[in-house]
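For this view, one protein chain was removed and the others were kept in their places.
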Amino acid sequence: MDSIHDLGGMQGFGAVRVERDEPVFHEPWQATAFALMVATQVVMRSHNADEYRHSIERMSPSHYLQAHYYERVLTGTTTLLVEKGLLDLQDLEARSGGVFPLAAPVAENPMSDRVPQTEARFTEGDRVRVLPISPAGHVRAPKFCRGHVGTVVHRAPKFSFPDTSAHGGERRKEHTYHVEFSAQALWPREGGANDSVVVDLWDSYLEAASS
Amino acid sequence: MDSIHDLGGMQGFGAVRVERDEPVFHEPWQATAFALMVATQVVMRSHNADEYRHSIERMSPSHYLQAHYYERVLTGTTTLLVEKGLLDLQDLEARSGGVFPLAAPVAENPMSDRVPQTEARFTEGDRVRVLPISPAGHVRAPKFCRGHVGTVVHRAPKFSFPDTSAHGGERRKEHTYHVEFSAQALWPREGGANDSVVVDLWDSYLEAASS
Amino acid sequence: MSDQKTADIQRRTEAVKDQLIRKGLLAEEDVQHFLDLAEEWKPENGARVVARAWTDPEFRQRLLDDATSACAEMGYTGLQGEYIVALENTPELHNVVVCTQCSCTAWPVLGLPPDWYKSPEYRARVVRQPRRVLSEMGLELSPDIGVRVWETSAETRYMVIPLRPSGTEALGVDDLSALVTREALIGVALASQCER
Partner (left out) sequence: MSDQKTADIQRRTEAVKDQLIRKGLLAEEDVQHFLDLAEEWKPENGARVVARAWTDPEFRQRLLDDATSACAEMGYTGLQGEYIVALENTPELHNVVVCTQCSCTAWPVLGLPPDWYKSPEYRARVVRQPRRVLSEMGLELSPDIGVRVWETSAETRYMVIPLRPSGTEALGVDDLSALVTREALIGVALASQCER
C-alpha cells in the first residue's frame, strides 16, 4: 500500500527532537494502548501482526501525521476489532463521548500475486533488483528502494510473507535478505561515498540483477 | 523532492467532496493570497513559477495536508519573500499576532545534474522509460510513473526545465512529451484494461525503452 | 514553530500584503488587477469553446490541432493558457484532467479550480482509481469506455471536450454552452441535457 506510513526518504520534515530521560510511557493511556495492541494479537488472536501493521497504514495521512505513536497503535487495533465485529463503533463513540476515527477499509483486491518462493533464490554477494511493485494491499518493500539494485549481505531465516498473511491468504514462508544499497545509488547527489542503507527484503520482492 | 506534494497514487484518502455552486473564493483572504501569489511572480518578479511550486513542496507534510489550498499558496509565496530578504518574518509575526509557519529551507545541493536535451530525442509512438530519479531539489516527474515504461502520444513545445530553474540554474528549454502509461502497468491488480494515465514529462526525465 | 499559537490565516495574509505595499514592492492596484482577471477566467469560457466545436466542424478541427490559438481567437488567453490542449471525448474514450503535484489548470478556459480539484483526495486517487472516483462523484462509466487520465505535470494545460448530448440538435451555441459545466470541462461529469 502506497500510504503515508512509508516515510523513508520523504523530505520536508524538521529536526528529530530527543527528550532527555524519556519515560517508556508519557501517560497511562499510552501504556493501555500498548498492552491492548499486544494482547489482542497474542491472547485474543483476533488478528495477526501483518493485519495490524496494515491497519495503521490505512489511516488517513493527515490523522497519521498528527497522531502520537500510541494513538496510531490504538486506531489500528480498534479498526480491526470493529471490522471483525468484536466491537461496535457506535458503542465506542457513545462511551468515549465523541468521534472515534478509524482507518479506511482495506482496498479491493489487496492480495499479492507474487509467486511464492519456497526455496532461497539468492545468497550472499548476489546482486538483486527490487521489483517496482505498487500493490493495493500490504507490502513491506519500502518505496525508496523499489527499482534499485543492491547486494545481498545476509540471508535471514524464512518468515511469513506479509503481503498474503495481512489479507487472510495462505500462510507461506520465504527467506528474507539483508540487501545493501549504496547511498549514492539511492540519492545520487546526497549520499556519502562510504554510506549505505541495508533493507530486509522477502525473496518475492527481488529479481536477479546482472550489474 | 520526495515530499508530501507528490500525491498521485497515495492511498488512504477518503471521498472527494464536491461543493455545489462553489464560489471561486470562500473568504476574502483567499482572494488576496491568490492575487499576491500572481503579483509577486508577474509584477515584482521576485521569483519564478518553479521556485514558487518548490516552496510549497517544502512545507512540512503535516502542515501541507491540514492547510487549505490558499494557505499553501500564501505559505510558499511568503517563504520565498522572507528567504530573499524582501519581508522580515519577525515583523510578519508581530503584525499577524502569532506564529507564521513557513516552508523548510531548500535542500543542500538541490540542482539537477540531468544532461540538457536541447533537441527532441523522442517522437510519437516511441517507448520511453522514466528514470528512477529521486533528486533533493525540485522535480516534476511524479513518483508513480518513475521506473515505468510508456508510449509518447504527443510532443509538446519546449519549456523551461524546472529542476534547474527552481534553483537559479541556467535557463534551459526542453521539449515535454505526453507519455501514456497503461493503468495495468502502473497498478497491476487495480487498473482497468482500457485505462491509462498520460503524464507530461521533460525530455531529461526519459530514456529510450525497447519494450 | 514555537509553542506559541499559529496566527490567524486572514491576519497572516493581510500582514504580507500590507508589508509589500508599505515597502513599495507592490501597489494595491496590482493586487486588484489579478482579482479582476480572476473574474474573467471562468468555465463559461470553456463552455463556449465546446459549444462552438460542437456546431462548427472547422473550429473543432482547429481546436484539436491547436487549442491555444483556437481559444485565443475567442479571447481566452493569458496566464496558464500559454499552451492548451483539447481532449475530445468519444463513445469509446473518456478523458479526465488532474494535477497531482500542485493544482495546475487552464485558467482562461476553466477558471480557477474548485476546492475538490485541489484536494489531496482527488489528486491522490484519480490517477489510481479513476472509475471509482468518478462513480463517487456521480459519473458511472461503462467498462467498455476507456478512461484516460491526464496529469498536468508540465506546462500543457488541458480542457476536455465532452460528448454532445443527444436530443440537442435544435439548440444554438448559447443554449449548448449552458450544458457544459466546469466539471464536464475537467472530465468528472458529462455535458448535461439539463442546463447548468
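Read from first to last, the chains carry the letters A, B and C; within each, the first residue is number 1.
Definition applied: a contact is a pair of C-beta atoms (placed from the backbone, for glycine too) under 8 Å apart; a residue touches a chain by one contact, two chains touch by 3 or more.
As the structure is a computational prediction, the values presented were derived from the model and not from experiment.
Screening A:E22, A:E119 or A:E170 against the full complex identifies A:E22 as the residue touching the chain left out. Touching the omitted chain from chain A are residues 5-11, 13-19, 22, 24, 26-29, 31-36, 38-40, 42-44, 46, 53, 56-57, 65, 68-69, 71, 74, 77-78, 81, 86-87, 91-93, 95-101, 140-142, 144, 154, 156-157, 159, 176, 178, 180, 183, 186-187, 190, 192, 194-202.
Following the convention adopted for this analysis, only the chains that are shown with their structure count from here on.
Between chain A and chain C the centroid-to-centroid distance comes to 38 Å (mean Cα coordinates, whole Å).
The distance from the centre of chain B to the centre of chain C, each centre being the mean of the chain's C-alpha atoms, comes to 18 Å. Residues of chain B in contact with two or more other chains: 9-11, 13-14, 57, 65, 144, 186-187, 190.
Chain contacts: chain C has residues 120 touching two or more partner chains.
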